[in-house]
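A single protein chain has been removed from this complex, and every other one stays in its place.
By letter and in written order, the chains are A, B and C; residue numbering begins at 1 in each of them.
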Amino acid sequence: MSAMAFFSITPIGKEESVSKYVARVVKKVEESGLQWTLTPMGTIIEGETLEDVLKVINEGAEELKDCNRLSISIKIDYRRDRQSGMGNKVKSVMNKIDEVR
Amino acid sequence: MSAMAFFSITPIGKEESVSKYVARVVKKVEESGLQWTLTPMGTIIEGETLEDVLKVINEGAEELKDCNRLSISIKIDYRRDRQSGMGNKVKSVMNKIDEVR
Amino acid sequence: MSAMAFFSITPIGKEESVSKYVARVVKKVEESGLQWTLTPMGTIIEGETLEDVLKVINEGAEELKDCNRLSISIKIDYRRDRQSGMGNKVKSVMNKIDEVR
Partner (left out) sequence: MSAMAFFSITPIGKEESVSKYVARVVKKVEESGLQWTLTPMGTIIEGETLEDVLKVINEGAEELKDCNRLSISIKIDYRRDRQSGMGNKVKSVMNKIDEVR
């Protein structure tokens, strides 16, 4: 079983640059102990269950108590029958790109 | 304080028509007691906190135990300083459309 | 063939209330002639092809030239073999909720 989530938390009504807020959220992700990676468009985390990843996203949002309004986007790949693994998913696609070139 | 979430839960690897799965998720939403409305592209729910709405989305996904793989999309508007209210948000935009016509 | 899109366009770095910007985008949607409906979390449009709906979303974003930074979320249901129709999709789920109650 594996729940992988791509998410972003963006303050609305604050400055145009939001990286200092994103950094505070990523620090909470780091503390969670889950596997994570930072991309230019959001953070990807992986946990055993959906509840695990939603809990960390909730903690990340609650870290930004100084923001009155947050826009949160989440995309989740929830697989009950196997562990996905971040590296495996990318490798599985890259190998197949060679086949279709 | 108000957390409003637009979400959709789509089984991957099942039939092209997913409405019977969506219906089972919406039934869980109904049972949650939260405010909700069904749109052609997903369900919108509103709760007091982010944790409230994430809990219901988790319950909806866990309802589909017979689906090995789920793709879950969530967009959340989280406001700490006020109650949003589904009707108010739509009215607030519609009134302003008249102003810009 | 039918492409149905749920989308939202949110200015970053502007005020906390964004309804006046959303109203200007919805006015562009109105002018496009596509089927549309406004929800508390975003606008839903339906066109014949994916290109149709992406064109309208692009026009909506380009309407907000006074916004330096926009966060755009789009979720699309693209069906090559049939017309979806906004009403049909909601009805199809609501009928099935009765079956699972």
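As a convention for this text, a contact is a pair of C-beta atoms (placed from the backbone, for glycine too) under 8 Å apart; a residue touches a chain by one contact, two chains touch by 3 or more.
Computed from a predicted model, the values in this text were never measured in an experiment.
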item: Chains in view touching the one left out; value: A, B, C
item: Which of B:20, B:55 or B:69 contacts the chain that the document leaves out; value: B:69
item: Selected from C:18, C:41, C:57 or C:93 as touching the chain missing from the view; value: C:57
item: Chain C residues touching the omitted chain (full complex); value: 50-51, 54, 57-58, 61-62, 65, 67-81
item: Residues belonging to chain A that touch the chain removed from view; value: 4-6, 8, 17, 19-20, 22-24, 26-27, 30, 37-42, 44, 46, 73, 75, 77, 84, 86-87, 89-90, 92-94, 96-97, 99-101
item: Residue numbers in chain B that touch the chain omitted from display; value: 10, 12-18, 68-69, 71, 73
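Convention: only the chains that are shown with their structure count from here on.
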item: Euclidean distance of C-alpha centroids - chain B vs chain C, Å; value: 15
item: Rounded Å distance, chain A centre to chain C centre (Cα mean); value: 24
item: Contacts with two or more other chains, residues of chain A listed in rising order; value: 68-69, 71, 73
